[in-house]
Every structure is written in C-alpha cells, then in structure tokens.
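Every protein chain but one is kept in place in this view of the complex.
== chain A ==
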C-alpha cells in the first residue's frame, strides 16, 4: 500500500469537509470580513463606503436602540408564543395521534413550507385588512376595527410563520420517547399529569431548547414580517439594516449594526447551549 491508513483517513476527512469549508469561507467568512472592514469606515459623500479607521459608527449605535429593543423583546416573546402553540400540537402528533394518520398530520405541518413565506405573509395582509376580518367584525357591530399594521399583527405573523420550526424538533424528541417509561410510571401509581411533568416534559426539553433557540435566532434577523404586517411602524433591527444599505446608503453604520447583531446572536447561542446542556444533563443537544 502506497498510502498509510492515517493519510487515507485524513484524505477522506478533507474530501468530506472540503466542500462545506470552501462554501462557508467564500460565502460566510469573506463577507463577514468585508463587513468588519466597512464597520470602521466612513460614509462617502454620496453614500456608500470610503476607507477610514474610526469607531464613530459604533459610538452611534444608541440611535438604533429602539430597533434593538423591539427585536430583543419581540424575538423571545414570539418564540415563547410559538412554543405555547407548538408543544400541544407536537404532543398530539407524537403521542396521541392514531398511527395511520400520523405521517399525514406531520406532512400538514410541513406543507406550508412548500410556498414562500412572502406569499403566505401577503395572504395575512388580505385576512387582516379592512376587507377581511374587520369586515366580518363590522357585521357583528364592531365597526372600523384595525388589525393590520399593529404589533399584534406582527406577532401573529411570527407565530404563523415559525410554528413548523418549533413543532418539528419537539415532535422529534417526543417521538423518541420510550413509552415503557410512562407505563412504568403509571404502574407505580403516578397520575398522568405527574407522569407528564416528571417524565415527558423533561425528556422533550432538548427539542424545546432547539426549537426556542432556532426560532429566536431567526427572529433576531427578521425583516419581512414586520415590514409587511407592521406597515413600517414596527421596526426590527433587520429593517434598520435594510434602510441603512438601501435607503440612506450608510454602509459603515449598517455594517457596525450588523457586526453588533452577529456578536449578540453568538452570545445568545452560547448561553442557550449552556442552558440546554444543563437541562439535558449528559445527553447530546443539537442546536440549529
């Protein structure tokens, strides 16, 4: 053999990791370096970027404090609302649903993903718009109710849009649940409620943690739903970024905000992983 086992192993590893490493370095690391460089630059007179070395952009971050605050508030609130709707659904699908319908029901959760989120969010504009639900409310004596372009509409859109991402990991962790544990618990005299809180819930926490982390992280960069259902009034940091690059063309300031956002997200993921590990004990937890 010309090749030792160790070299072969290394070659196989390189072949396996190579494509994704190349992809990530070209489309993730390089743009991030560009954004880091931009973030210490200056806005050119007609907009865009010109080279400089200044932290002025970072000093100016408080000017977007409201957008940061909205995001930091609505992302976890949205994720927790998602969780409250998703857990019973996932529980029903994994534990209660008749086996022959289970796959059909799970596919119903996934099917909306076959249509773009943009199209589905647009549909909500028509449902919440004056000719939709408010029109029906007017029939029962509640005229001129406004639903669209409110924080409530944005939360509704968030729960609707991200629900499948919360249901699936919880479903997967509940599906793996060993039913014999529940039988044993019942045999030992535990009530179904006690079995749920002592066995089912703790064993599904990895799924819950994955779902909450996944939805929260995606929500931190959310742009579309507040734009369409919040009417430009409910402002997320994602919307601030779009404005800075496409409207005011202040690339350095936009980059500084992006760098800050990425740092905050990394921090949150790290904390969430720690928490999840503590909950899950020694079991492996996959986030994202």
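The definition used in the following text is that a contact is a pair of C-beta atoms (placed from the backbone, for glycine too) under 8 Å apart; a residue touches a chain by one contact, two chains touch by 3 or more; residues count from 1.
Definition applied: contacts and distances are computed from a predicted model.
Looking only at the UniProt record of the hidden chain, which name from "Potassium transporter Trk", "Betaine-aldehyde dehydrogenase", "Molybdopterin synthase subunit MoaD" or "Heme lyase CcmF/NrfE family subunit" is the right one?
"Potassium transporter Trk"
Which listed residue (A:39, A:210 or A:250) would be found touching the missing chain in the intact complex?
A:250
With respect to the chain omitted from the figure, which of A:85, A:125, A:182 or A:203 is a touching residue?
Of these options, the touching residue for the absent chain is A:125.
Spell out, residue by residue, where the missing chain touches chain A.
43, 45-48, 63-64, 66-67, 103-104, 106-107, 110, 125, 129-131, 146, 148-149, 231-233, 235, 239-240, 243-250
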